[in-house]
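Right, subunit A next:
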Amino acid sequence: MTDSSQQKQDQTRRTVLAVDNLQTRFMSRGPALKAVDGVSFSIGEGETVALVGESGCGKSVTAQSLLRLISPPGQIVGGHIYLEGDDLMTRSQSEIEDIRGNRAAMIFQEPLTALNPIMTVEKQLAEVLHRHHPQRRKEARAQVLDMLQKVGIPDPEGRLRAYPHQLSGGMRQRVMIAMALLSNPRLLIADEPTTALDVTIQAQILELMRNLCSQMGTALLLITHDLGVVAEMADRVIVMYAGRVVEEAPVRTLFAQPAHPYTRGLIQSTPNLATHQGQLVAIPGLVPTLADLGDVQGCKFAPRCSMATDKCRSEDPPLQTLGPDRAARCWYADEVMQTVSAQA
Partner candidate 1 sequence: MTAFILRRLLGTLPIVLIVGIITFFLVQLSPGDPAMFYVSADAPPQEIERVRTQLGLDQPVIQRFGFWLGEVLQGNLGISFHQNRPVLTGFLDALPVTLWLAFFSLVIALVVGIPVGLLSALRPNGLVDKFSTVFALIGMSMPNFWLGMLLVLLFAITLGVMPAQGYDPTSFWTGFRSLLLPAITLGYSQAALVARMTRSSMLEVMRQDYVQTARAKGLRTPVVLGKHAFGNALNPIVTVIGLAIGSLAAGSAVVEVVFNLPGIGRLVVDSVMRRDYPMIQGILLLTAGMIIVINLLTDLLYAIIDPRIRYD
Partner candidate 2 sequence: ATCEGVYGGELSIAGPLSLVTLDHMAITSEPTAPRNAVYEQLVALDANLVPQPALATSWETSDDGLTWTFELREGVRFHNGQELVAEDVVASWERYSEVGARRFELEDIDRVEAIDDRTVAIHLSNPYGALLESISAMSGAWAIMPANIARELGTTRADRAEQVVGTGPYKVHTIVPEGRTTLRRFDDYTMHEGEASYNAGARCAYFDQVTYTHISDPSTRVAALLAGEIDLAIQVPGDEADRLINANHTQVVPTSPGARVYFKFNVAEGPFADYPLLRDAVRAGLDTEELMAGFGPSDYWRANNTPRFQEPQWPWIDQSHHFPQDMDLAQQLVDESGYQNEPIRFLVVPGGATGWEKAPAMDQYLRDLGLNVRMESLDGATFGSVRQNLSSWEIKGAGGGSLVGLRYLDASGVDRNGNPWPNLPDGWHDVLERALNTEGQEARAAAAEEFYELHAEFNNELWTGDVFFIVGANSNLRNIATDDSTASFWNIWREE
């Protein structure tokens, strides 16, 4: 995150989350795997920020690191996480537990496995309330019912005693959302919330999240690999590649004028219902694994980049500020932007 953009945000809306140079590693036999390698960004109140990237680029690890949910052999080795100004990295385990599910909540990709199969919906929901807002059972139940209603579950009374496997995928994800929003968090982290769902259901869930977050003013960090979802949901976008942020931009700018060859490649290789059919432009090569990248000198994307020069292969580019709210990690960001404009 660059200074100028930080300033700008402070002016427009209160920052809910600010991440500064987050570094998470997995200790392994060989060198430690840098799953998250110096990631910085921030999210304002009511804002939706999308984190995109292909599998293994570190999206989920970033999300888990934010709530310090990384467990061995993983370890957060550096950086700061400010939730409404509090540095979570300096908090004790027990203080973190007070924050989780309360001021910051999280939902996961696969709602079937993310819900405890042997507990009823009611128990799993009420648990959050009991934990963070101890109160009478009756009141809790009323609150739970209210929340289920909000997330659009038909016959919430009846569903209270249901077990997760008795619900459809969409219903489960609604329950997950209800659970996350129950204590009115300031930040909601959604890790690919709709990847496991059918498109028609995905549309329902995205709409629901959009509505609820804007109603409640919740900041939303939406993790996805689907550019379509990004285009529909996000205010700003952060593109990750190999554990690093390679580009950050407001959503429209990003699609109209990507500044990183990877971003551009992603957009070009994504089938678009609305554009002319024709050949999709593939990014050559393989999606890298962390272990492969240990010995890549210079820009991590260089091996797959059609524009790569010797400089790219030897020197690692920094994240350059390109304008308000914009940054990219490419030596030739300006040229990339220009070629895209020219094409258009």
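Selection rule: all candidates are chains of the complex that A comes from, given by their letters.
Here is the rule we use: contacts are C-beta pairs under 8 Å (C-beta built on N, C-alpha and C of every residue); 3 or more make two chains touch, one makes a residue touch a chain; residues count from 1.
These figures come from a predicted structure and were not determined experimentally.
One candidate among 1 or 2 touches subunit A in this complex; it is 1, while the rest do not.
Against candidate 1, the residues of subunit A that register as touching in their complex are 64, 67, 69, 93-94, 97-102, 105-106, 108, 110, 113-119, 127-128, 131-132, 163, 165-166, 176, 179.
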